[in-house]
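For this view, one protein chain was removed and the others were kept in their places.
Let's look at subunit A:
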Amino acid sequence: MSELAAYNFAYLDEQTKRMIRRAILKAIAIPGYQVPFASREMPMPYGWGTGGVQVTASIIGPDDVLKVIDQGADDTTNAVSIRAFFQKVAEVAVTTHTGEATIIQTRHRIPEETLKEGQVLVYQVPIPEPLRFLEPRETETRKMHALEEYGLMHVKLYEDIARHGRIATTYAYPVKVHGRYVMDPSPTPKFDNPKMHRSEALQLFGAGREKRIYAVPPHTDVVSLDFEDHPFEIQTFDKPCALCGANHVYLDEIVLDDGGKRMFVCSDTDFCETRRAEGHTGEMLAPSQEAAE
């Protein structure tokens, strides 16, 4: 790196980091409130996690261990390239193991393993405003947040029930943070919403294109919006993971052939690999192992 002394540590210049750090502190002090910040051009296009990358770059230090996941996986394009980016510009240690990481940057999932105190979860957020699809004007949504006027969101959920018989929102399911701000948890499946509630880890959200940073401090109430007669519920799966046999985890559908065969496997690759290393096997894995023996 030294002969390539072209970039500052963690890519961003110091003034940018100070600006983002000030936004992060205010975001922590006002849980769920979207703090505007002067998002920078990053060496990757908007939509590839520039918000999360800027937040990570502003908090990361040489002693940190970074994990990056994309839809739960450590080995997909977005995760691999962001991990490589920080290895290059911050020379930071990286890992795929949730338990070893001090900073976890994520796109659209929260790891299955319960996060611990001292860990920071950085979300990449495309549309930070939960009310945006109901009210396109920023001036109006800002006023709605200011006046705690969230009736429209409940109307939207109610219309779901009227049309489908249940709340059909399955991801980016709106939550109320610390009893005040309605917040978009980013497009995580609603399966992950309960993990945000009183999590021991600090959760930071960065939206690069929309230029917003928000946060949920540890041990903070994060409640999914619902109705008394239609309480919030998470997705359930009929079968366990086909590779590691885990129940009560979020599964991805994988199409196996053009004859309609498919399997469901853990979306969290680290969780799945750890379980398989511990000897757990699912139905798709067991026969092949027997055949090998």
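Brief remarks on what is shown
Quick note on the criterion: a contact is a pair of C-beta atoms (placed from the backbone, for glycine too) under 8 Å apart; a residue touches a chain by one contact, two chains touch by 3 or more; residues count from 1.
The working rule: contacts and distances are computed from a predicted model.
One chain of the complex is hidden; its UniProt record names it "Phosphonate C-P lyase system protein PhnH", one of "Cysteine desulfurase IscS", "ABC transporter", "Phosphonate C-P lyase system protein PhnH" or "Zinc protease". Contact with the undisplayed chain is limited, among A:P31, A:P189 or A:G282, to A:P31. Among A:P45, A:P62 or A:P136, only A:P62 touches the chain left out of the display. Which of A:M19, A:A172, A:L225 or A:C272 touches the hidden chain is settled by the complete complex: it is A:M19. Hidden from this view is one chain, which touches subunit A at 8-10, 14-15, 17-19, 21-31, 33, 35-36, 58-62, 118, 142-143, 145-147, 178, 180-181, 198, 202, 215-220.
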